[in-house]
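What follows is a single structure, and I will ask about it in a moment.
Just one protein chain is left out here, and the rest sit where they should.
Which chain is which? They are A and B, in the order written, and residues in each are numbered from 1.
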Amino acid sequence: MSFQYVVQQILNALAWGSMLGLMAVGYTLLYGVLGLVNFAQGEIFMVGAFSAYLAMALGNAPFWVGLFAAVGGAVIAGVILERVAFRPVRKAGGITLFITSLAVSIAIKNLYIMGLTNKIRPFKTPAFLRTVHDWHGLLIYNNTIAIVAVTLVITVALLLFINRTKTGIAMRAVAYDRETAELMGVNTNRVIVIAFIIASALAAIAGVFWGVRFGSVQPTMGYVPVISAFIAAVLGGVGNIAGAMVGGFIIGIGETLFVAFLPSELIGLRPVFVWAVLFVLLLFKPSGLFPANIKPS
Amino acid sequence: MKTLRRILGPIVGLGLLVLLLFGVDRLFPPYYHHLFVLFGVNIILTVSLNITNGFTGLFSLGHGGLMLAAGYASAYLTMPVWWKAAHLSLPSWLTNVHWPLFPALIVGGLVATLFGFVLTAPSFRLKGHYFMLMTLGFNIIMVSVGENLIAFTNGAKGMCPIPTYTNLWWVFGIVAFLVYFVLRLKRSKLGRAMIAVGKDQTLAETMGISASRAKMAAFAISSFFTGVGGVLLVHVIGNLFPTHFGLDIVFDVVMMLIIGGMGSVTGSILGAAIVTGFVELLSPIQEGFTLFGFAFPRMFGLVQLLFAVALILILIFRPYGIMGERELSLRSLGNAARFVGRLIRPRRSVA
Partner (left out) sequence: MPSSEVTLRLRDVHAGYGKMEVLFGIDLLVGDGEIVALVGSNGAGKTTTLRTIVGQVKARAGTVEFLGEDISREPPYALTRKGIAMSPEGRAVLGNLSVFENLRLGAYTVKDSVRFKKELERVYALFPRLKERERQSGGSLSGGEQQMLAVGRALMSSPRLLLLDEPSLGIAPNLARTIFATFQEIREEGSSILIVEQNVSLSLRASDRAYVMERGHIPLEGESQALLENPHVKAAYLGVA
C-alpha cells in the first residue's frame, strides 16, 4: 500500500464524492424545507440518467442534449411527485412522508423495470471525456476533472442562491419556521416546489455523471447512492448545502478508501463503512458536523 | 364468573382456529397449505412490527435484517451436519449440532434481538427519523454481511436445503400465542406506556414513563418474534438467500401493517391476509396473459408497482388503514351481527 496508491484511490473517488455530494444537497434541501427524507431521490437520479440515455440512444442526440433531457425529465418527475404524492400527506408528519417516498421509489423502479427490463444499458460518453492523463504515474481521467469542476460550479451557484437571493433566503426561512415565513408573504407551496426542482436537477446531473463515469445505466442503479448520500447529508448538518457537499466527499472518499483496503473477496462489505459512520455520528454528534438550518428542538 | 367470561373468548377463538386448521389440512390440496403457512408467517411478522412501529412510534425498517440473523442462527442448528461441514467454516461444536425446530426458534429469536440491539443502539434516544435510518442501515449491512462472509454464510449462493420443519400447526400455534400475547400487552401497563410514548413522547415522560425503557422493551419483543418469523420462513421455503431479505421484504411487511392499521392486531391479521392473497392472485399476471384477444407480455415488476401505488393512495386517503387502532372484539362482532339482523328484520314500531 504505497502513498501513490492512496492518492490514486482518492482521485478515483472524487467523481463518486461529487455524485454523492449532489444527491446529499438535494436531500438536505428537502429535509430542511419539508421534513422529508426523500428515499425516491435515488429513482429521480435514475430517471435523469435514463432520460439522457434514451435521448442519446434512441434519439441519436448529442451529449449536451442528453444532459438537458436528463435535467428536464428529472425535474418533471420531481414536480409531479411533489404535487401528486407528497403534498397531500404533508400534514401527516415525517414518517408518513418517508413511507410515501419509499413507495414512490419502488413504484418508479418497477415501472422502469417493467418498461425497459433490468438490463444494463451502455451509456454513450463523448470521446473527450474518456481520455486519461498520466501525471507522475497517477492516472487522472478527464471525466473526473469535468465532474469535479461542474460540481464545484454548481455548489458555488447554489450557495450564492441560498444566501444572496430573496428566494434563497425565503427557502431558509421556510426551513426554520414555516408559519412565520408565510406571514412575510412567502408562498410555501412555491418554495417547496422550487426545492424539489433543484433537488431533482442535482440528482439528474449526478445520474449523468454516473453514466459518464461507469459507462452504463440500469433501472436498479438508484439503490446504490441512496443511503450513502443521505448519511452524507446528515453528516453535513440538516439544511446546510455546503455541509452536504463536504459530507458527500467525505463519505465518497472514505467509502472508496475503505473498499481499497479490504481484501478482494470482501469488497461487497462497502455498506458497512457508511453504516459505521452513521453509528459513530449518532453516538456523538447527531446534529452533524456543520450547523443546521432548522430550529433546534 | 367473570374469569370464565374472560377465558371464554380466547378458548372459543382457539377452538375455531383448531377447527379451521383441520379443515385446511384435510380439505385443501398441499399448495394451499403452503399459502396458509406463508399467511401465518406474515401475520407473525406484521404483528411483531406493529409493536414497534404501531404502538411505540419507533419506525423500524430493519426486520429483513432481523429475520436474516435469526435465519442463519437457526440454520446453523437445524441443517444437516454434512452440508455444514462441506460449505461453511463453523466451529466444530456448531457444525455437529442437529436440532429440531423449537430450540432453533428460540435461539433464532434471541440472536435477532441481540443483533438488533447492538447494531442500532445509539439511535434509541434520538428522534424517530434517526432510528428509521439506523434500522435501514442495519438491514442493508446484514444483507451485505450475509453475501460476503462466505465462510459463515455461503455468500449469495445461500443455504439450501433447509429442513422443512414448518407446518400449519407450528405456524398457527405461534400465531395464536403471539396474537393473544400482544392483545394482552396492549392492555397491560407496559403496553399502555408504549402507546403513550408512541403518541407523544414528551408528554409520556412528564407522566413518569421511562421512554427509553418502553422503546427498548418494544424493540426487544418485536425483534424476538420477527426472528421467530424468520426462522419459520426459512424452514418452509427450505432455503436462505441473503438478497431475499432486503428492501423488498421490508416494504411488504410495512404494507401489511399500514393496510391493516398501525396499532391494531386484528388489522395486522387482515393486512397480512390481503397482501398475501393479492400477491398470490396477481403474480401469474406478471408472466403474461391474454385478455379479449390482446396478448399481454411478461411484465416483471407489475405486482410491486401496483402495491406501491396502492400504498401511496392509502397514505393519502386512508392513512389509518382498515382498523385504525381498534381491535375486533366479541362485543363489536355482536354489534355488527345485531345491525345486520336489524336490516333483515326491522323491529316493529309501537303503534
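Quick note on the criterion: a residue touches a chain if its C-beta (ideal position, glycine included) is under 8 Å from a C-beta of that chain, and two chains touch if they have at least 3 such contacts.
Note that the coordinates shown come from a computational prediction; the quantities given were computed from them, not determined experimentally.
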item	value
Chains on display which the left-out chain touches in the complete complex	A
Of A:Asn38, A:Thr188 or A:Thr256, the residue in touch with the unshown chain	A:Thr188
Residue among A:Leu20, A:Val47 or A:Ala173 touching the omitted chain	A:Ala173
Hidden partner chain, residues of subunit A it touches	166, 169-170, 172-173, 175-177, 179-188, 239, 293-295
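Methods note: only the chains that are shown with their structure count from here on.
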item	value
Distance from the mean Cα position of subunit B to that of subunit A, given in whole angstrom	33
Of all residues in subunit B, those that touch subunit A in their complex	59, 119, 122-123, 126-130, 132-134, 136-138, 140-141, 144-145, 147-150, 247, 251, 254, 258, 299-302, 304-305, 307-309, 311-312, 315-316, 319
Of all residues in subunit A, those that touch subunit B in their complex	37, 85, 88-89, 92, 94-96, 98-100, 102-104, 106-107, 109-111, 113-114, 117-118, 223, 227, 230-231, 234, 265-266, 268-272, 274-275, 278-279, 282-283, 286, 297
